[in-house]
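This is the structure, below, for whatever I ask next.
All protein chains but one are shown in place.
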Amino acid sequence: DGHANDVTLQLQWVTQAQFAGYYVALDKGYYEEEGLNVTILPGGPDIAPPQVLAGGGADIMLNWMPSALAARERGLPVVNIAQPFVSSGLMLTCWKDTGIESVEDFRGKTIGVWFFGNEYPFLSWMSQAGIPTDGGEDGVTVLKQGFNVDPLLNREADCISTMTYNEYGQVLDAGVDPDDLVTFKYEDQGVATLEDGIYALEENLDDPVFVDKMVRFVRASMKGWRYAEENVEEAAAIIMEYDETGAQSEAAQARMMGEIAKLTQGSTGALDIAAYQRTVDTLLAGGSDPVITAEPVGAYTTEITDAALN
Amino acid sequence: MRSALPIATVVVVIFAIWTAAVVPMNIHLTADLAGRQDIAVTPETPRERQEVGAISLALQNTSIWGMTYTLDRPNLPSPHQVAAELYKSVFTVAPTSRRSLIYHAWVTLSATLLGFLIGAAAGILLAVGIVYNRTMDKAVMPWAITSQTIPILALAPMVIVMLGSIGVQGLLPKAIISAYLSFFPVVVGMVKGLRSPDHMQLDLLHTYNASGPQAFWKLRLPGSMPYLFASLKIGISASLVGAIVGELPTGARAGFGARMLVGDQYGQPILTWAALFGAAITAALLVAAISLIERKTLGRMGMRMAA
Amino acid sequence: MTAWIIALAIGALGWWINARLAHGASSDSRTVSLAIPVIFGVTIIAMWQVLVTMLDVSAVILPAPSAIASRFVNSIPILFADFVQTIIKGALTGFIIGMVAAFVVAVIADRSPFLTKGILPVGSFMAALPIVGTAPIFVKWYGSDWESKAAVVAVMVFFPILVNTVAGLRDTTAMQRDLMRTYAADYWTTLFKLRLPAALPFIFNGLKIATTLALIGAIVAEFFGSPTVGMGFRISTSVGQLAMDMVWAEIVVAALAGSSFYGAIALLEKRVTFWHPSQR
Amino acid sequence: MTAPVISASSLDLTFQTNDGPVHALSDVNLDIGKGDFVSFIGPSGCGKTTFLRCIAGLETQTGGTLSVNGMSPDAARRARAYGYVFQAAGLYPWRTLEGNIRLPLEIMGFSEDEKKARVKRVLELVELAGFEKKFPWQLSGGMQQRASIARALAFDAEILLMDEPFGALDEIVRDHLNEQLLALWARTGKTIAFVTHSITEAVYLSTKIVVMSPRPGRITDVIESPLPKERPLDIRDDPTFIDIAHRVREGLRLGHADD
Partner (left out) sequence: MTAPVISASSLDLTFQTNDGPVHALSDVNLDIGKGDFVSFIGPSGCGKTTFLRCIAGLETQTGGTLSVNGMSPDAARRARAYGYVFQAAGLYPWRTLEGNIRLPLEIMGFSEDEKKARVKRVLELVELAGFEKKFPWQLSGGMQQRASIARALAFDAEILLMDEPFGALDEIVRDHLNEQLLALWARTGKTIAFVTHSITEAVYLSTKIVVMSPRPGRITDVIESPLPKERPLDIRDDPTFIDIAHRVREGLRLGHADD
């Protein structure tokens, strides 16, 4: 039937260059070439993509792997079918004048963290480092960070979570000299977890029609990513076109695209099993309060990327 | 329009307080900025300044007051910044452009109006049920009150997902959230209104041996009109708030809520403020529209307006 | 299909019992007035339970009432800490600040009809500022802890209380005011002996509206930044973790707290305005 | 004399209230003949309104019998046997004068032509022709009360029940309406039951004055008036008039404990 070619993708944030590959594929007709009719649903502060998937509001979602694995443990069997982001853009950004030089210096400091399923990497990291997160003298005080970098600028927090491609740039935009900041990239700290991957519900993957659809989707999406990486300015322009709020600036999106390209560089879309295992180990290592309690089984499939790459 | 002068006075006072507050509210950010541009500020380092209160910092650095009014991402934008942004996004771009606040007003407005329609209709029906059915009166009213103590922003994503799972998307989910906020004032007002005819009025119809429906259409309904309009005015601003709240869990694609959110996330507070004022102005216009309909309707019905 | 039939049967049964009670001889007694809404609520919950279990609705979308109840019971310490943070520190403080500020401004505005005329429309304009926009601003100004929540609440409750108080202060008859003039009573005497008591029914109207606003304001503001405790924090975090049972447990706390707060104000109203026709 | 239009015998009515039973009417016996103008007078709470409401079928007696036009009051109500005029005019503010008078006609399903004709006729009867399009609040209290009488007359019931219709008006306007009411009664020959607090009014208007007394509400005196049907306002300075008034006042004083 006609639905065989319909795909709805739930993003995990509002329209921005973070999702350029998909918008480019849509705009350039790559999906169309594959015979697909793709709808992209932007996310927002109040949207949990796994929940949307569970409710049937979307066929596939983008999600951070910690969040997806946690959802899996909660009984929502989501499966990674492709992983366009190969490295993590997450980092902590601190004021240098707070005296923070290493992870140990976090003790007694206030740190802004995103919640809503995005807190897992931080919590794993802290528990691996043996730093309690419940305030107190030698633990960190955690703030639930809003959607902006104000807690840092107002010095309410000593450090905040930033993405290399977005919030960090915003801090600089506010006039802050990079020399006044110290950053801790999760990649560098060895606690990186996989970010924006493509997930589908397990039950759907038993359906060959769905699988075929996904193969075509991933192939077209990766083509979009390739194009976006190579044509940063144009990709930013395309994002601007799809941004319905009319509030984004092209310069910011171009910068974001430049940073995003570093994270997707070299990805074929296929999940790197080693990176997967590293993510799982990080999450399992969470001491008394691990994000996931058991080695996940069947949390990914390479079937689709295998087919797409042929 | 005899109240134009008093309103203007109050507005001027508020603007004066606002303008005066801009300096202390923004002084820390401004001092940081000035410090980075090698303008002399006391104390010299951001850390030291953190220990100084806003007012005394402002008094120590009178030379940078001017800068507090022109920051790109102020804590408190100055009135003229907000006014300029409003002007820019209302008058200098085509209303169909995504950069136009009119466009976003329309997006929010469409959900508001649909939600208001649903909410008002549900409120009226519920009120009729409460007035005519003793069981409903006793069972439903406490729950209607309770329903309003539940934070809508917590319910909103669930509503969206549940509706999404049965295939309802687009305008309707937002409208339903908006309806959730607007039905309550309508129920309360309408119950009061339908019960406003006194015993004598009801007895009069009884002496005519009038039927139940006749009593409703000829007495209770027209008698409830002033109450209905009073609660519709509250309901429509609640609807607008609901529509804006509903924009966040629906992908914040467009509308006042999306503008506020995006302005906040990308460090453009002036955008947020402009959207905020845009929303309040829209609410005022909606209330004015209802007042106009009220005056027309009640006028035609021959009822005098209470001042 | 059977699930719906069973649910509808439960609904019909609940309704039937309530109808019997409502039309019974002792329908105006306290117990029955309390029992009817309780039975109504229980009926809805039973229907919900049946539908969710029999239709196998995912717990990620809508958890069963039984799951919510057990989560509630098992999380009392967390729920209590959240309650204290959000309701006591945020909502209550904000409510009191907003209320006192509204009274003060009302009394000032009331001294001059000119001011009153100006403040009321501007007040209703400000009341229309949506919380989604104001909350992030207050979080920016007052930080992530409860102070910013109290500020959001104070602003939200300020206008309804102000508008009602001003209207109430004007709700004396010309005759009552003239009476005070024949006693050559001064402004403050008239205020305290006549206008404030006469305004009480209006003031309580405003306070009742404000109670529900206060709760919503404090919870929703936490979505825009908070410490790692609080009802709004817990709700948004739990949604991200797909722990919908926890979300509903918090909603139950909100509903209980809100209804009790409302009930307390209504009770106080009954005691203080016993003389008003609506209370007799 | 023909069969009475309204006939009460041993009528009893007790309200059950939260503070215990209230004995509003006790052993009331009264016959009202066709074309009578009967006034009920008595202190507050003596059951005047309650008795009128019983006749109208708006309350049901708890003892004794009551018949209206030979049927039960409720059957009479369904047959729309009477028009009822309340103390306050109680016109609908959202209807014009004309609209208010049409109200019972609409409910009773008269044809459009018939409605028009009747509205015109009763407006003339109460001297309000020309005010059709006015809303109630555009009229004086006296005019409103006349309109409410017109409303009760519009569907031409044989009986008119009036519960202190002029209680809220000042004495001078009241005099004027009393004159008009008498004229109307003379012209139409309706049977009128009329509740009042004013002795002058009762004596001036009635062919029969029923004096009532409270706790429990009962009839203490029934005075047949010998005054002629034609009554100019001056008749109130007439010795017979003063005499009857005196008797009514005495009757009232006897039944009246304090306050």
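Labels for the chains are A, B, C and D, by order of writing; each one numbers its residues from 1.
Note that in this section a residue touches a chain if its C-beta (ideal position, glycine included) is under 8 Å from a C-beta of that chain, and two chains touch if they have at least 3 such contacts.
In this text, all values refer to a predicted model and were calculated from it rather than measured experimentally.
If you put the hidden chain back, the residue from D:T14, D:T62 or D:S198 that touches it is D:S198. Although one chain is not drawn, its touching partners on chain D can still be listed: residues 43-44, 140, 142-143, 170-173, 176, 197-199, 237, 242, 246, 252, 256, 259.
The missing chain lies against chain C, touching residues 173, 175-176, 178-185, 189, 193-194, 197-198, 200, 273, 275-277, 280.
Just so we're on the same page, only the chains that are shown with their structure count from here on.
Annotation: 50 Å between the Cα-based centres of chain C and chain D.
Between the CA-based centres of chain B and chain C the separation comes to 18 Å, rounded to the whole angstrom. Of all residues in chain B, those touching 2 or more other chains are 75, 153, 157, 161-162, 165, 248, 261, 264, listed in ascending order. Under the touch rule stated earlier, the contacting chain pairs are A-B, A-C, B-C, B-D.
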